[in-house]
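Excluded from the complex is one protein chain; the other protein chains are retained at their positions.
Chains here go by letter, A and B, matching the order in which they are written, and residues are numbered from 1 within each.
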Amino acid sequence: MNEFLEFKGVSKRFGSNQAVTDVSLQIRKGEVFSLLGPSGCGKTTMLRLAAGFERPDTGRVLLDGEDITDLPPEKRKLNTIFQSYALFPHMTVRENIAFGLRVAKRPKSEIDDEVDRMLRLIRMADQAAKKPDLLSGGQKQRVAIARALVNRPRVLLLDEPLAALDLKLRQRMLIELDMIHDEVGITFLYVTHDQGEAMGLSDRIAVMDSGRIEQVGTPVEIYEAPRTSFVAAFIGDTNFLEGEVTGLEDTEYSRLEIAGVPDIVCFNDKAIGPGQPVFLSIRPEKIHISRDKPEAARLRNMLPAVVEDVIYLGSTTKYWVRAGEIRIQILRQHSRFFLDEKPIRWNDEVWVWWHGDDGFMLERYREVDEDLLAVPPRKVGESDGGNGR
Amino acid sequence: MKAGARKRAAEWLASGPSLLWLCLFFLVPTLLVFVLAFRPATPFGGIGAGWTLANIRRLADPAMLTVARRTLEISLATTFICLVLAVPVGYTLARISAKWRNFFLMLVIIPFWTNFLIRVFAWKTLLHPEGPIKQVLVFLGLVPSGASLLYRPEAVVLVSVYAFLPFTILPIYAAAEKFDFRLMEAARDLGARPFAAFRKVFLPGIRRGLVTAVLFVFIPALGSYIIPDIVGGPGGEMIGNKIAQRVFVDRNLPLASALSVVLILSVLAPLVAILFLQRRGEGPEIL
Partner (left out) sequence: MRRSRLPIWITVGAMVFFYLPIAILVVNSFNASRFGTGWQGFSLRWYAQLLHEPEIWLAARNSLLIAVGATALSVVLGTAAAFALHRFGRSRLQRFHYALVYMPLVVPEILMGISLLMAFAATGVGLGLGTIFLAHVTFCVSFVAMTVLARLQDFDDAVVEAARDLGAGWRVTFRRVVLPMIAPGIAAGALLAFTLSIDDFVITFFVAGPGSTTLPIRIYSMIKFGSPPLINALSSILLLVTFTAVILSQRISSPRR
């Protein structure tokens, strides 16, 4: 039983907008837990429910077994890092950090010691007398972190803390956050729409959409074993092929027909029976491409195809191929470079293949948002092919 | 709904004092003016009983109409000249560097803080028949030496422009500062000549500032008292002076009220027009 921060069936609506619907989560002590999803999915609302700025319409919030749902924010032992940092502009760095301790009426010597400790942690001891308007974005963020951590909260709530920073700074701060977490050992609840941040930092991730949890799992689970088409599409790139289950290959695999191509094999962990419509989702890096026909093997799906697009990216190349009515995206890494190897070019005839284990079937219970799929623009005058979107 | 009731109580608590004060000392007196316009005057400066339209009928006197017309003309002329001057100034201020900009803005704002009477009086000295400006103009042969620069409507317009120009510059500057000047470059790139770009891109772009500027000149100009009183003379009297005369000279409060009603309505007219256009989504949102 190491649930530390727990949401039990919480719902929250704002006017006509149902922000969160019946969400339950258990966050373990000391872990970095991320809420990941597009804007409007309800992740920030969840954070505010934890902090106490919103009260849930239904459900309870528990911290270390204690029900805190009715406590106002100033009485909860949680602290928030705001997206805009919200530093007090009329106070120095030192006074900002000391604020929580002063409100708690701790003795002055104790406050000074703790603040100094924090200043050393964020490496800003020499800026302690500055006011926030003189600090850079990264510095403001560190002060915000110190201001929260100095109170030794049970959980640190982070609301898209890196959103306002530029790319290089974001990468640096991500590493710093990781380091701080290792040093301090506090539970993090991290909200973001950036999957890179979530995947890189978290022990576990909850993917949210439209107020509901789509899936909770480790980064590897989310990536390699998505349970819904939303998760598969939102995280990383993937191919979405529409088809139908035609039969069983054996106990663990099913046979699918995709856009007229029969006998495609796929690992079936979702108990989807014959006759049911599915998405077959395969990540582009799991598909192989070459001019020569590969050997047939059990559970290996092979298709002849024509290359429609090639995008060379240096360490990798993206290919778009068409096999009959199906359009497939392939990502190939160049682990070795052969000077005399003839590169695959437009309109070449190739073979693509992948192992049945590497695809996953997803129920077609909802349409996948077009923006989440990396589909190349249709050529002028071309009609809808029939697979994906 | 405990939270809702508490919120409403807090709202009343915070708004109460100012609402009460303004209703008592602004709203009610204004309504009183409307009421008194329909009451007769007593010979000794009091307010009689009963209702009458006599004051309203007096408004149609030729003398009154002349003053009304003059007030309108002076206000329109002042507004026009102020706009013509303020637009280039606001344009310039928005484009120069921040250091110079603050300096010039300070220069524009400082006269606003000095006493209004003093500034009008300074012009009275300047426009004096033996004053420097007259001497220069006579020297240049632009005016005959017997003419008077003071005590005429033109003097009122000149001093009014002087007084209200800062209030025109500031809103236009504020709008110009938010204007994306790259739009002008885009217009030039598409073939527009500089003045055409100015007319077709810049001016519509600062529409909101222009409307605010017009309001900040036209309405105070309509209600001018000090300027026509000090430099206008009998030939430059405006409706404000007439109102004061009815109060202090004739002691005819109801007639003064009737005149005031005219002024109130002419002030409300542009405001209501803007509100109406705003409601329909056409006008700029400045209220």
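We take it that a contact is a pair of C-beta atoms (placed from the backbone, for glycine too) under 8 Å apart; a residue touches a chain by one contact, two chains touch by 3 or more.
All figures in this text were calculated on a predicted structure; none of them were measured in a lab.
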Omitted chain touches shown chains A, B
By the document's definition of touch, the residue of B:Ala54, B:Leu137, B:Ile226 or B:Leu277 touching the omitted chain is B:Ile226
Of the candidates B:Ala77, B:Val157 or B:Leu253, the residue in contact with the absent chain is B:Leu253
Which of B:Ala5, B:Ala60 or B:Ile118 touches the missing chain? It is B:Ile118
Where chain A meets the left-out chain, the residues are 51-53, 72-75, 78-80, 82-84, 86-90, 99-100, 103-104, 133, 147-148, 151
Even though one chain is not shown, chain B touches it at residues 7, 10-12, 14-15, 17-19, 21-23, 25-30, 32-33, 36, 47, 85, 88-89, 91-93, 104, 106-111, 113-119, 121-126, 128, 130-132, 162, 165-166, 169, 185, 188, 194, 215, 219-220, 222-226, 230, 240, 243-244, 247, 253, 256-257, 260, 263-264, 267, 271, 287
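Convention: only the chains that are shown with their structure count from here on.
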Between chain A and chain B, the Cα-mean centres are separated in Å by 59
